[in-house]
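Take this structure first; my questions come after.
Of the protein chains in this complex, one is absent; all others appear in place.
Note that the chains are named A and B in the order they appear, and that numbering of residues resets to 1 at the start of each chain.
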Amino acid sequence: MSIPLSWFLVLAAALFSIGLYGVLSRRNAIGILMGIELMLNAVNINLVAFWRYIDPIKMTGQIFALFVFTVAAAEVAVGLALVIAIYRNRDTVVVEEIDLLKE
Amino acid sequence: MADLINLIENWLENLILGWGASQELTLFILQALGSVLVVIICFVIVIALIWVERKLAGRIQDRFGPNRAGPFGIFQSFADIIKIFTKEYITPEGAEKGFYNVAPVLAIASVLAIWAVFPFAVNVLGADIHVGVLYIVAVGSFGILAILMAGWSSNNRYSLLGASRSVAMLISYEIPMVVSLLVPVLLAHSMKLSDIISAQQPWWNLIVAPLAALVFLISSMAEIGKAPFDLLEAESELVAGYHTEYSGMKFGMFYVAEFLHQYTVGALITIFFLGGWGGPLAVQWPILGFIYFHFKTFVVYLVISWIRLSLPRIRIDAMLNLNWKFLIPVSFINLVAVAIADRVMLEFSVARWIYVGIMFGLNIFILLVSLFLAGKASPEVERETFPANRPVAVPPGTESK
Partner (left out) sequence: MVPVLVFAAISLVTLGGAIAVVTNKNVLHSAYFLVLAFVGVASVYVLLEAPFIAVIQVLIYIGAIAILIIFAIMLTRRLMSKDMEERNQQWIWAALGALLLFGVLGWLVYNANWPVIEAAVPKEPITLMGEELLSTYVVPFEIASVLLLAALVGSILIGREKDQESRSAE
């Protein structure tokens, strides 16, 4: 407990911002997915830090983190299946070139 | 004398405290020393195992093993080590330097990290964490990453093909391995390895959960890449799979990782299904526990080698079929059945031997039913029948020498 809670929260905020930069600036669809994973990890660090410092008696924070893991895994699986299907059709994974619905 | 390891540890602790170090620093130094000692023991064991493997392979295949380098060839391993150390590192052009060099290190690091949680005797433990079982599975998945890294960064089509096939096999076989590992956890009501061993003491898990032991054995043999699942290094098909482009000590690292992984799997089977360090007088004399542990591990290692040297390789689609259509359903049904039986028998507080008997019967029942169903589901093979007077090399009736 010699590390104050705010340090962990600042670390999570930094990780979230880096993930956000990754999502907004990458051209490769899989690169964007990696940014999303970083953001989900930052959220999990927040949850577990709050569990440890504010309510360690019950396991609520860890259970919440567990559900975030589950949702992240499901989302990555479906997202990558979509990317592979798009690659088969369009032969590209650059998101700027997947613009069939634009005028 | 009976508690040798703790004796040495106490003497060392007093020595370092006498030099004026604080309590935490002493603990840290002792733990670091312990880890280094375990790593050194692992490497020494691998040197002995290479000799045993080659001699055993020779004898099973009806030939002598190495017998030139020293009496019975016992210095063959040392000759191999000297050869590997002095070989030239040939890095392929176009290989990604950093990841190409990190991959063998990661492969052996992931196997060595499993040894951190093993209980060698009743009070000789590395790290007794609450989630020991999950830690073992998690660290094992680092080796898969090492294979992918090696296959891609070698800039070689065959390496990449070999790496993709082996990773597909490895991640498929992780599922029955983890699910069958959950059965000893269920029976011991804890994920700590020391609790799992303590819960096995009169009756080993081999008797209480034989189906889980069988499924774990099969899926572990697939995880370490030993025949019949050895398409990781199918020499006739893929040159050498993902370690085609590695020479010298880098290949030595992969080689050592493979042998050490086989020994580690033997240790895992010992801990989860054969009672770990248990045996006569193991609790009063911990040094005996240490000896029992290594003896049982070595026996399982020999069994794995024996299976490996007797069976041919399965094709990859047959292997994946075996996993997804047989092992996974069987392991899940086994887990659910054992969970229900355990809960019901806990409610009625049955005696220990009735519990063991019912569990054993349940496992055998599930195994027989699933084998029967699998036999029904396989297509009938058309076998060619030969007439009675087919041409043979030695006509029947003549005497054979």
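Heads up, the rule we're going with is that a contact is a pair of C-beta atoms (placed from the backbone, for glycine too) under 8 Å apart; a residue touches a chain by one contact, two chains touch by 3 or more.
In this text, all values refer to a predicted model and were calculated from it rather than measured experimentally.
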Option touching the unshown chain, where B:L12, B:I29, B:A116 or B:V167 are the choices: B:V167
Option from B:V137, B:L206 or B:A341 whose C-beta touches the chain left out: B:V137
Contact footprint on subunit B, counting only the chain that is left out: 96, 99, 129-131, 134-135, 137-139, 141-142, 144-145, 148-149, 152, 160, 164, 167, 171, 174, 191
Touch list for subunit A against the chain that is not drawn: 1-3, 5-11, 13-22, 24-28, 30-31, 33-35, 37-38, 41, 44-45, 48-49, 51-60, 62-63, 65-67, 69-78, 80-85, 87-88, 91-94, 96
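Just so it is clear, only the chains that are shown with their structure count from here on.
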Subunit A-subunit B separation of Cα centroids, rounded to whole Å: 34
